[in-house]
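As structure tokens, the structure follows; a few thoughts come after it.
The complex appears here minus one protein chain, its other protein chains still in place.
First chain written, first letter: the chains are A, B and C, and each begins at residue 1.
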Amino acid sequence: MKAKKLHASIDKFIYVLIGLNVTAMILESHVSLREAYGQYFYLFELFSIAIFSLEYIYRIGFAYYKYGFRGSVQYIFSFFGIIDFISILPFYLNQLIKIDGRFLRILRLFRLTRIFKFGRKSTSLKVFTRALFSVKNELTFTLFLSVLTILFSASAIYYLEYEAQPDKFSSITESIWWATVSLATVGYGDVYPITVGGKIFASIISLVGIGIVAIPTGVISAAFVEEIYKERIKRKS
Amino acid sequence: MKAKKLHASIDKFIYVLIGLNVTAMILESHVSLREAYGQYFYLFELFSIAIFSLEYIYRIGFAYYKYGFRGSVQYIFSFFGIIDFISILPFYLNQLIKIDGRFLRILRLFRLTRIFKFGRKSTSLKVFTRALFSVKNELTFTLFLSVLTILFSASAIYYLEYEAQPDKFSSITESIWWATVSLATVGYGDVYPITVGGKIFASIISLVGIGIVAIPTGVISAAFVEEIYKERIKRKS
Amino acid sequence: MKAKKLHASIDKFIYVLIGLNVTAMILESHVSLREAYGQYFYLFELFSIAIFSLEYIYRIGFAYYKYGFRGSVQYIFSFFGIIDFISILPFYLNQLIKIDGRFLRILRLFRLTRIFKFGRKSTSLKVFTRALFSVKNELTFTLFLSVLTILFSASAIYYLEYEAQPDKFSSITESIWWATVSLATVGYGDVYPITVGGKIFASIISLVGIGIVAIPTGVISAAFVEEIYKERIKRKS
Partner (left out) sequence: MKAKKLHASIDKFIYVLIGLNVTAMILESHVSLREAYGQYFYLFELFSIAIFSLEYIYRIGFAYYKYGFRGSVQYIFSFFGIIDFISILPFYLNQLIKIDGRFLRILRLFRLTRIFKFGRKSTSLKVFTRALFSVKNELTFTLFLSVLTILFSASAIYYLEYEAQPDKFSSITESIWWATVSLATVGYGDVYPITVGGKIFASIISLVGIGIVAIPTGVISAAFVEEIYKERIKRKS
């Protein structure tokens, strides 16, 4: 009982700290603010790292105390355990070996994934994961189809547009950018076909793109319909 | 009976007036028309405000007459009560303290929300709100996921693109614009990644964007399927 | 029996002629082809008009012969009757009064609607119209919501962006273009907000745009689920 209460308090405090960390991260990205208050941002980071490190150690210890060695190992390799570790790793790595600053910052992004913990106790998350998990195979297959279509489109557009626009469709690797942006129907407009063949192909791919969007939507719909059906049955019996 | 008939007449008149107000608003936004007929637009506004104010007072009075003090309070804080108040507020505020013209005009936009009253008696609206309400938690969770993904994408693209395009991805706050436009698959093309890392990340985010669109669609589908199922059961029994 | 066979032959011939008309229309739009073969296109048009006029008269006559005066009136005001009339009207109008060439060409577009007749006997079309008809109210309401959101967005963005981009957001009427293109997630990129307020508003509207797409999709899904359910029940009993 006491442990539960303590955990709830820790959680609440950690949530607030995560919120502040995200806010600090956004504010720090403004040059003017970074220059004026850089020191405070650094101090806040030190403080946050200290807290998150303590939290991590506490969670390992608690798992050990409760379920023994296996419990702590289980926590370490659990979804949230990995996130807890990744979110403090970059700081310590930076102390040992000087890693590239930009890479470090990208690593720090992992801290953001902590926000997912907000939903840990929500029933919505459970319905979501259950619904999406039940169509796991179909969604994986859709992803596989999407990647295949992107690869195919990128190769085709490369052969069709390379001569006309050698700078924009310089290689298949480069063309993947166009293919993804087109199939996801984003269409920034930085690259687009200009030859007749390229336009015809891109038109067909645009229509295929509708299907690429429609299939996962259909699968997810069906999953939620089934989920709601099960809930109805459960409520009746 | 009489009150009902009177209310229906008031409603009809108010609806026409709202329609005329929207039309006037659109017409007034044209410089040439504003300059030529500015006076008439102002007079029409005065007339409209007078009518809407009377309507507001009448509705409070009617609620008081019918359900006493509690009834009128209930109306004032109801959805339509607040809209009725907000739609006339800016005019009076402007008489008391000279508020910034542009802000005033934004406030006047709230008048547009009155159009929602058209659906007050429609059964479609009821089916809609019932269906969407039944998946309220799921939709809120989807919104939460979307905001999280936007924040994460904005942070990541900032670190990846800042050095290459310091003017377009000047801060995480600025990058949120890119992230939202990309995830909603709008893609204006005013900002887009140009580095390899940025493009890879944006490609992944584009595919995630499909999911961000697919999940609410799936949830809403399921809600309507359930709604239609219930109607069928009801009709049978 | 004979009439049926004759009708089938007429239909087949008319279908081919429609196909040739569409092809001719596309080919004629190329300046080089129009200049080289303009005469042949005109002759083909004269021939087509003659056939379509005869078909129209025949159908009226046949309806009269079968169901009397009421039958022919019914045909004239039926969906396909109106299309039959509209598709030949521009030519005759042009002989009587010289109407503006561009307007005339737009009128000629109505001929294209004839292609819908292809599906007259298909069961797919029946399933489609039945499914979509069953959610007619919901779809109308969605359209109403979309138009409302477009109007609201256009008004808001006008007030937010007018001072910064007076040429692009010159009036609410002009802003409707931006609002529609954004909500439908097309995003050409010819107009987009550049002020902070405009960007924040456009971000919110982009997310709303997802809903604007999700709701009709959900409604249509539910309609088809119900349709398939009914077919299953029918097959069983």
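General observations
Note that in this section a contact is a pair of C-beta atoms (placed from the backbone, for glycine too) under 8 Å apart; a residue touches a chain by one contact, two chains touch by 3 or more.
What you see is a predicted model, and the numbers here were worked out from it, not measured in a lab.
Here the missing chain is touched by one residue of A:Leu54, A:Leu89 or A:Leu148, and it is A:Leu148.
The hidden chain makes contact, of the residues A:Thr23, A:Thr129 or A:Ser171, with A:Ser171. Chain C residues in contact with the hidden partner, per the touch definition given at the top, are 22, 25-26, 29-31, 102, 105-106, 109, 112-113, 115-116, 118-119, 122-125, 127-128, 143, 146, 176-177, 180-181, 184-190, 212-213, 216-217, 219-225, 227-228, 232. Summarising the interface, chain B meets the missing chain with residues 185, 187-189, 217-218, 221, 225. Where chain A meets the missing chain, the touching residues are 137-138, 140-141, 144, 148, 151-152, 155-156, 158-160, 163, 170-173, 175, 182, 185-189, 192, 199, 202-203, 206-207, 209-211, 213-215, 217-219, 221-223, 225-226.
One rule holds in what follows: only the chains that are shown with their structure count from here on.
Where chain B touches chain C, the two copies mostly use different residue numbers: shared numbers make up under half of all numbers in play. Centroids of chain B and chain C (each the mean of its C-alpha atoms) stand 29 Å apart.
In terms of their C-alpha centroids, the spacing between chain A and chain C amounts to 41 Å.
The multi-chain contact residues of chain B, meaning those touching 2 or more other chains, are 185-189, 213, 217, 219, 221-223, 225.
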